[in-house]
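All remarks here apply to the structure that follows.
One protein chain omitted, others in place.
And now, chain A:
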Amino acid sequence: MSKAFINHFLLFIVLLVGIILSLSLGSVSIPFQDILKSLFGLSIENSTWDYIIVNYRLPKTITAILIGSGLAVSGLLMQTLFRNPLAGPYVLGLSSGASLGVAFLIMGASLLSGFFGEFLFSKWAIILSASGGSLVVMLAVLSTAQRVKDTMTLLIIGLMVASLTSAIVSVLAYFSSSNELQLYIFWSFGSLGNLSWQEVGILSICWFIGLSFAIFCLKNLNALLLGENYAKSMGVQLKKNRILIIVSTSILAGSATALAGPIAFVGLAVPHLVRQLVPTNDHRILLPSIILGGAILMLFCDIIAQLPGSESTLPINAVTSIFGAPVVIWLLLRKRKLNF
């Protein structure tokens, strides 16, 4: 346990560094003392700086932590549930499902607005539709995964789901107004910024609920490492457990996708990167490591996305893909070692 403690401590230090960098880097350079002062509620001379930190950088840093850790945890849950090292919310089409949900909401809204009015355009509605979309995809993938145990087949199914959803989105886009289309496209670029404190609050509630479900499943997740037959023989109620895991992943991945757009590869890559550092499959040790690892990765991707010293920002989705795609290739190349 002490080795795990040291690893967690190291990860925590790296996370702190990431948080500090994320708060201090940006298009406007602000002295570090002033950042600290502003964070602790002390007044600083330049009120613009104060505004930038409290209403822009701080919520963005918190968003990065919540979304990075949430996606990473949902990746871990899926990898164990499917007993498949290449499972993850993006690869298996959960993010596409969430996109579809949001597309239906934004572009199909005009049809429904009569019934629901204001509610449709609230962030809760977006989160609900994104989580619902990912839940549907998760259930579909799960029902096929029962029949195929093969890694590659499952990946191809995920790919098909993604192209199916993007086709439906195209059809929706064809029939929607340019306003709605623009709204959807901006959402789909993905961004960690631009979240109000209220939205950060909603995200953290979802994060907390999803993570609670995951913690509740920890013991059974370990049993699942032996395969479903062994797990059942030791008294794991497979169906109940599967539902809990599915709900947890859908809430975590759905809420993250709803508020920050579809973000690729974090869910898939983080569990594997963390396993390199913490070589265990005990979920009681892995879960906190992966929460920290996901948060760290997302913070640094966001720092890179801002292109320090420049005015412009890259879409976060592009940065995680540039980073994540090679990780997947690396995993496939050493496939013989994937008996995880």
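Going forward, a contact is a pair of C-beta atoms (placed from the backbone, for glycine too) under 8 Å apart; a residue touches a chain by one contact, two chains touch by 3 or more; residues count from 1.
Everything that follows uses one rule, which is that contacts and distances are computed from a predicted model.
Selecting from "3-oxoadipate--succinyl-CoA transferase", "Coenzyme F420-reducing hydrogenase gamma subunit", "ABC transporter ATP-binding protein" or "Ferredoxin", the unshown chain of this assembly corresponds to "ABC transporter ATP-binding protein" (UniProt protein name). Residue-wise, the contact with the chain that is not shown comes from A:Tyr230, picked out of A:Trp124, A:Phe208 or A:Tyr230. Counting over the whole complex, chain A has residues 83, 149, 216, 218-219, 222-223, 225-227, 229-230, 232-237, 275, 279-282, 284, 339-340 touching the chain that is not drawn.
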